[in-house]
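Every protein chain of the complex appears in place save one, which is left out.
So that you can tell them apart, the chains are marked A and B in the order they are listed, and the count of residues begins at 1 in each.
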Amino acid sequence: MRTTLITLKRTMTAALNAVLIVAVGLLVLDVVWGVFTRYIMGEQAKWTEELARFLLVWVALLGSAVAFGTKAHLGVDFFIHKLHPDMHKVMGVAAHLITLFFAGAIFLYGGSRFVIDALNMEQMTPALGWKMGYVYLALPIAGVFMVLYTLENLAETLAARPHDANAPEEVA
Amino acid sequence: MGMVALVLVTVFLLLLVMHVPIAVSIALASFFAIVAAGMDPTLVLAGRMANGINSFALLAIPFFILSGHLMGRGGMARRLIDFAGALVGFLPGGLAYVNTLTCMLFGSISGSAAAAVSSVGGFMIPEMNRKGYSREFNVSVTTTAATTGLLIPPSNVMIVYSVAAGSVSIAAMFMAGVLPGILTGLFIMLVCGGFAFQKKYRREPRASLREILVSFKRAFLSLFLIVIVIGGILGGIFTATEAAAIAVVYALLLSVGLYREIPLKELPALLSRTGVTTAVVMLLIGASSGMSWIMTMANIPQTVSAALLGLSDNPVVILLTINLLLLFVGTFMDMTPAILIFTPIFLPVVTALGMHPVHFGIVLIANLCIGLCTPPVGTCLFIGCGVGQTTIARVTRTILPFFAAMIVALMVITYLPIVSLWLPVKTHQLKQAEVEKAAFMQTKATTTEEQ
């Protein structure tokens, strides 16, 4: 069970990382291309600004999911560390459940509704002429990964012995 | 309306104390506040999460993060240290000035204080330890000096502020930060001088003019990045976001191509790290944009604003109150979330006092810079202590005089608007008339988004 989970997490993280690497690289190329077309070709390509914004949305949302996996999101652990170690585990589980609700309600459920709305309304992007719903698709997809990572974190906390549960996390 | 605010604040503080990630705390506090206001939280927040970050201005953030990584790993920090050493190393306690100056230069180029602490501190702190400076002193200097890089352009947090404040020009913010950043750096150097005098710290051999020139030549290409970024923005050649992308390309050419200190195969890892670091900031921005939405709907900024303005009709008192509140906030909250949460609340108050939004942005950032170095939550202090292999408890006493210097600088910046606003006017980033109109206690400025 545990090894399957670890393999799953590794594969997921590798896939998301690959997407991030490509997207961040594209971001740089895209903006530089915008400057290049403006000065060298005399007229700025009109899609670069829009594409850059959409890439940023995808990097941000998928990257956020990865950050849940690596526990990189900023938090305040000052108060919780004043508690007795036994209580750490309880509070750790609570924090993970709360995060699960966040990912499920806002990203999975809200995000899906938002995508469906945008697709139904046939909202288009001004420069590229794409359906805006596809851009927003990053929301539910990130939601799926957030839920998976948080479930994994939850399992980890539950399995840990009380005194190392909710071990201090790196503040990025 | 008051009830919605009550739900928002209570849920936020409870989640924060429970060590729920700040972004999640902000989003869920907004979630239940929207529930209380009788609206549909899932749709609103999903929309804000995506659209709060759907902004070209925010794109500069991943670029400055990436160029910071490239410069830290790629030998540019090292060249800046050599140059600063040749300039000011001969003074008593010379390495402390070298450290401060390098932090200002490096933080200036990379746009990130955390990057400055880890890159500059990673080299300077061990070096200073070796030469007999006290460990606590070294960590204190590096930690506080690194924050000046957030005031000296370019700076990621200024971009965050510009977006949070509505249509405040990023180029104007960049220009406005130059003098306050240098001022803060000078005050920090004064404290260093005090320590050096009291503890009789050593000086480095005086560099000959030739050595200065040689080190300058070696650092020239790294320093030239400032010229490209700032000159490019001011000269109207490119926007702040484009300048940041150009900075990435430039740093890449230097560190991978010319200096060959980063092997090509390390690039994917740097890109992915950039992606995740960016995402951490962006999730905060998305969540905060949801929070500011419900705060606006529930008229919370107006309520706070009315309360603050009701305190006194003296702008000096109100600004002092705001500064004290922010100093308190800064002790336990990181800079980005603090900017995102408090800009919509305080901006209407200070513009009602006639303060220019650009000036307020600088005050806000200068204030929260102090928070980056204070326990319990202080990113720079954490990194500094990590690099310097000491504990927060041991640094606390030594760092106090440095806080004092930063607070004095903050007061100067707050009460002398000209320190912030002179340069943006001179460089045509702000209109003279607009600044005069906001010459402290007059009518309010407005934000518009006409086409």
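Quick note on the criterion: a contact is a pair of C-beta atoms (placed from the backbone, for glycine too) under 8 Å apart; a residue touches a chain by one contact, two chains touch by 3 or more.
In the analysis below, contacts and distances are computed from a predicted model.
Enquirer: Can you work out the missing subunit's protein name as recorded in UniProt? Choose among "NADH-quinone oxidoreductase subunit D", "L-serine deaminase", "Multicomponent Na+:H+ antiporter subunit C" or "TRAP-type C4-dicarboxylate transport system, periplasmic component".
Expert: "TRAP-type C4-dicarboxylate transport system, periplasmic component"
Enquirer: Looking at the whole complex, which visible chains does the left-out chain touch?
Expert: Taken over the complete structure, the missing chain's partners among displayed chains are A, B.
Enquirer: For the chain that's not shown, point to the residue among B:87, B:182, B:214 or B:237 touching it.
Expert: From the options B:87, B:182, B:214 or B:237, the contact with the absent chain belongs to B:237.
Enquirer: Which listed residue (A:13, A:70, A:112 or A:125) would be found touching the missing chain in the intact complex?
Expert: With A:13, A:70, A:112 or A:125 as choices, the missing chain is touched by A:125.
Enquirer: Taking the full complex into account, what residues of chain B touch the chain not shown?
Expert: 3-4, 7, 10-11, 14-15, 17-18, 32-33, 35-40, 43-44, 47-48, 51, 56, 166-167, 169, 171, 234-237, 239, 292-293, 296-297, 344, 428-429, 431, 433-434, 446-451
Enquirer: By the contact definition given up top, give the residues of chain A that touch the hidden chain.
Expert: Residues touching the hidden chain, for chain A, are 38, 42-44, 46, 49-50, 82-84, 86-87, 90-91, 94, 114, 117-118, 121-127, 132.
Keep in mind that, in the parts below, only the chains that are shown with their structure count from here on.
Enquirer: For chain A and chain B, let me know how many angstrom lie between their CA-based centres, rounded off.
Expert: 24
Enquirer: Where on chain A is chain B touching in the complex?
Expert: 17, 20-21, 23-25, 27-28, 31-32, 34-35, 49, 52-54, 56-57, 59-64, 66-68, 70, 72-80, 91-92, 94-95, 98-99, 101-102, 105-107, 109-111, 113-114, 117, 135-136, 138-139, 166, 171-172
Enquirer: Under the stated contact criterion, what part of chain B meets chain A in this complex?
Expert: Answer in residue numbers: 15-24, 27-28, 31, 41-47, 49-50, 53-56, 58-59, 62-63, 66, 238, 241-242, 245-246, 248-249, 268, 271-272, 274-280, 282-284, 286, 332-334, 337, 376-377, 379, 382.
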